[in-house]
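Please read through the structure below; I'll follow up with questions.
Omission of a single protein chain aside, the complex is shown with its protein chains in their original locations.
Presenting chain A:
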Amino acid sequence: MIHSLFLINSSGDIFLEKHWKSVVSRSVCDYFFEAQERATEAENVPPVIPTPHHYLLSVYRHKIFFVAVIQTEVPPLFVIEFLHRVVDTFQDYFGVCSEPVIKDNVVVVYEVLEEMLDNGFPLATESNILKELIKPPTILRTVVNTITGSTNVGDQLPTGQLSVVPWRRTGVKYTNNEAYFDVVEEIDAIIDKSGSTVTAEIQGVIDACVKLTGMPDLTLSFMNPRLLDDVSFHPCVRFKRWESERILSFIPPDGSFRLLSYHVSAQNLVAIPVYVKHSISFRDSSSLGRFEITVGPKQTMGKTIEGVIVTSQMPKGVLNMSLTPSQGTHTFDPVTKMLSWDVGKINPQKLPSLKGTMSLQVGASKPDENPTINLQFKIQQLAISGLKVNRLDMYGEKYKPFKGIKYMTKAGKFQVRT
């Protein structure tokens, strides 16, 4: 299946290679570089590039291209999904996944990759198992290792792989037993010029951080499970019980994981918590344009909107902008033409606004399109769909865990067309 993996940074250096079968020369990446050049932007590099003898499948994350080389037919998503899993694993191991970090931990990276695939076929991809095999580096452990000469390789054998609950580490012990669940909902929306909603939908996830001793068996139930239209589960969730009782029943992996992601049924009208008033105008003759936007709360269920950031890609003709925000800070990058305004909290009494002028290229005609405005925001303690967790019960262990549930609503891909 997967022959080799090359890690390529944004300047086109191959800084790591790993082969699971015979060695594939790194010159195969030339085809990739060609495609990269053609695509101009990193995100436009086609994920699948055929070459005379190989196929290159790549994902681009954290400014690194992960290029897998395959030789025969294999479902492309299989490889892409695996590559993303590799990135997630690195992130899990090192906190961040960047070129310097990978270079610093090259041996651990190599060992992890070795365990993840056998002859190109995935072997151990659950991070819980991998961590049992190869301990992630921590500062403390590095210090201890240098002094004692001990190693990162777990001397226990990967017993977890053999169990029926392959995602859970064995022999877990905690003094504080806690289980936290974050219900995070994201609103994807496109708002048109006039402020009416073109499309809006809610996607939610439940991220869990479970630190419980032993082998707990949890059930999580909702007040209004009918809201969940389309769900996808972590493999630990028992599908049957969900089908029959709409209850999430599972033996959780140890640590942080994504329990569930869901989509709220389209029938429910989505409450849009913010509005943007905008007036952006370019005039044909003048070299100055006017720019004004105001952000305000709409349906927020009485909560404050925080962490508002407005970004907008201005047309090429804009040379510079002189703006004054009523609150927060703004930046405009004249090279990428990216305007970004960090608003912060919205105070309904005093709506934040950004006003000013744009200086346009002299002689250039006015841009056809007004820029679209991308919005980010957060609302704490609110799940905009109204989803509520009813209760969490634990079986299988007899201590009393500490349980916590947090709700949050965020902007997903929230776009306002102007």
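Basically, a contact is a pair of C-beta atoms (placed from the backbone, for glycine too) under 8 Å apart; a residue touches a chain by one contact, two chains touch by 3 or more; residues count from 1.
To be clear about the criterion, contacts and distances are computed from a predicted model.
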item	value
Candidate names "Metaxin", "Mediator of RNA polymerase II transcription subunit 20", "AP-3 complex subunit beta" or "Alkylglycerone-phosphate synthase"; UniProt protein name, chain not shown	"AP-3 complex subunit beta"
Residue of A:63, A:226, A:298 or A:316 touching the missing chain in the full complex	A:316
Option touching the unshown chain, where A:203, A:256, A:294 or A:327 are the choices	A:203
Of A:131, A:168, A:278 or A:378, the residue in touch with the unshown chain	A:168
Of A:80, A:319, A:392 or A:405, the one touching the omitted chain in the full complex	A:80
Contact set of chain A toward the excluded chain (per top definition)	1, 14-19, 21-23, 26, 41, 43-44, 46-48, 50, 55, 58-61, 70-78, 80-84, 106-107, 109-111, 114, 118-119, 121-123, 125, 149, 151-153, 155-166, 168, 170-172, 188, 190, 192, 198-199, 201, 203, 214-215, 217, 229-236, 238-241, 243-244, 251, 258, 261, 263, 266, 313, 315-316, 365, 367-369, 372, 374, 395-398, 413, 415, 417
